[in-house]
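Only a single protein chain was left out; the remaining protein chains are all shown in position.
Entry: chain A
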């Protein structure tokens, strides 16, 4: 823990620095309703995370925070103490629907999705079905039956794994085109990235992509997907895939109702802070969803502590 002097509590004046995909603000005039932040059940952790519905609920977006310890902003002629940088990027609603389909699938019956996608704790989940992509993409993970004008679905493990495999493959191809280090370079003890010199293996890419996709699925599915990709589970800590590294940041999940712990989780060493109701409303929803970015991209965060 830090031995720094006690800090003053943050003030009421809260704002958020966000990098958002243009489709959130460039909405057609015909669109009804404004974008809204909502809390939904995180498919990986089962607890609340922050998401955004675009105008008219037609699209879903994920909110992730890039957090480095001891940072603040100058915005124009003002200081903002909260040094987080939030990203709002497109999200496939099927990841959030899948846990509901899987739960219902245990009964092995064909059912209307409206009956399946219900959650007392997260009433906003029914809005997922309004997303343009949702109903169109159900066939990726479920068998469909049509009776008259009614559609019924039953989740299929085989289809789900094939769909996830395609997701992993897409991610691999993006990773290859970027210069994000997935292999040897990031494993060195100094965490200095080695870019193109050290060729990452196909397996490095596959494991890294599997780790990224695993952020959106349950632990059981994560393991099944690993088998489906014909990747053995790793036990050697030397070759930790990203999914395992992120375990570190997933640890404090059980403290989810303690809002003051929010910023002390992850790799950061911040002492617990008192937060205003306003800050809580946005901040508390994220326990894992918003903090994993630093774990992926910033292996050096540990150096930041003083």
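Brief remarks follow.
The rule we apply is simple: contacts are C-beta pairs under 8 Å (C-beta built on N, C-alpha and C of every residue); 3 or more make two chains touch, one makes a residue touch a chain; residues count from 1.
Following the convention adopted for this analysis, contacts and distances are computed from a predicted model.
The protein name that UniProt records for the chain not on display, among "Translation initiation factor eIF2B subunit epsilon", "Ribonuclease H2 subunit C", "Mitochondrial ribosomal protein S17" or "CCZ1/INTU/HSP4 first Longin domain-containing protein", is "Ribonuclease H2 subunit C". When the full complex is taken into account, the listed residue touching the unshown chain is A:36, out of A:36, A:115 or A:201. Checked against the full complex, the one of A:72, A:115 or A:201 touching the unshown chain is A:72. Across A:18, A:135 or A:234, the residue that sits in touch with the chain not pictured is A:18. The omitted chain makes contact with chain A at the following residues, 7-8, 10-22, 24-25, 27, 34-40, 48, 52, 55, 62, 64, 66, 68, 70-83, 85, 87, 89-92, 95, 120-124, 133, 137, 139-140, 163, 166-167, 170-171, 173-175, 178-180, 192-193, 212-213, 216, 276-278, 280-282, 285, 293-294, 296-298, 300-301.
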